[in-house]
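Only one protein chain is missing; all other protein chains are in place.
== subunit A ==
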Amino acid sequence: MITRRHLMASIGASALMLPLARRAMAQQPFVIPTYGGTWAKLWEETLVPEFTSATGIQSQIDVGLGKDFVSKIRAGGGAAPYSVFMGNENIAATLRAEGFFEPLDMSKIPNAANLYDGLINTGNNGLRAIVSPIGLAWRTDMIQTPPKAWTDLWENPEYAGQIGLYQIGNTGAQLFLRLAGRLFGSGDTDIDTAFTKIKELQPFTQASWSGEVAAQLMRGDVAIAPVDWTEILTLQDKGAPVEIIVPEEGVLSYEQSFNIVKTGPDKEAAHAYINFLLDPKIQSILADTFYVSPANREAVISEATSPRLPVQGEAMSKIIRFEWDNYIDVAAEVADRWNREIG
């Protein structure tokens, strides 16, 4: 039987525990969301120790996809598990519209001053710190006439039936769809024209992620496809007969958007982490490891990697970007239409 004395003792003990609990909470490591595979490896082995050594902030990674981080932040409601979000800009735009992010305090991110144009969102609502350009790649042993422009996909009959495209769930497909609208229609929001033109490319093989495109190219299931430099240079390192170009119209790009989560537990650490990622030294490491284009003008790419990365320096202006804040209103409808009309 619980007596009043027991009750008072319990309440007293709980009150004494509160500061301890708060301290324990305060000592919880800063959670860094990142991707799996080689990304997680680099973060665990290099970036996290470097970050701790540079800032004194203890941290741990949480591996997933941008969409997984969205689900966890949404599910967290008023107490998000992350203070920083990493994901493609079109995915970040969804959470931003739902009010989960707050503007960056740029005074805490001095390295952002050296970012290339177009990488900081309007109103400091997030910035893009990792840039993976998407070009047009092909199998050199299967294609006689290498492509020069995105429009070649439609105009060169040699490519018919050998084309690979991203599935609409991947940001790459949404970028390509909007590019088709811009190339052939009234603009990147001309979805009807984009669908008409993409249907002209059928039959084509679809892939859910870049690794799948790379595998399809390796197997010869597709001979030409839009894909990022990361995948193609990695295939070349393994001796695969593949090549990639910057199309005449420019390149598309996976841009990892970094945002401060409004309900996250440690926004100071989140700002420090974003600043750390933008550091020229870290940007160089990312470029050498993943063949991404440095976002910081001060970053130096190694002599071995630099000639293989055409989208750097002044060429960063060749990246074709789209506004996502309005697109998210129609994103689900577009995805549904793709599933029904393209398959």
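One rule holds for everything that comes next: a residue touches a chain if its C-beta (ideal position, glycine included) is under 8 Å from a C-beta of that chain, and two chains touch if they have at least 3 such contacts; residues count from 1.
One rule holds for everything that comes next: contacts and distances are computed from a predicted model.
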{"item": "Listed names \"Aspartyl/glutamyl-tRNA(Asn/Gln) amidotransferase subunit C\", \"Pyruvate dehydrogenase E1 component subunit alpha\", \"Spermidine/putrescine transport system permease protein\" or \"STAS domain-containing protein\", matching UniProt entry of the absent chain", "value": "\"Spermidine/putrescine transport system permease protein\""}
{"item": "Of A:T205, A:T289 or A:T305, the residue in touch with the unshown chain", "value": "A:T205"}
{"item": "Residue, one of A:G56, A:G99, A:P157 or A:P307, that touches the chain absent here", "value": "A:G99"}
{"item": "Subunit A residues touching the omitted chain (full complex)", "value": "67-68, 70-71, 74, 94, 97-99, 167-169, 205-206, 208, 215, 219-221, 328-329, 331-332, 335-336, 339-340, 342-343"}
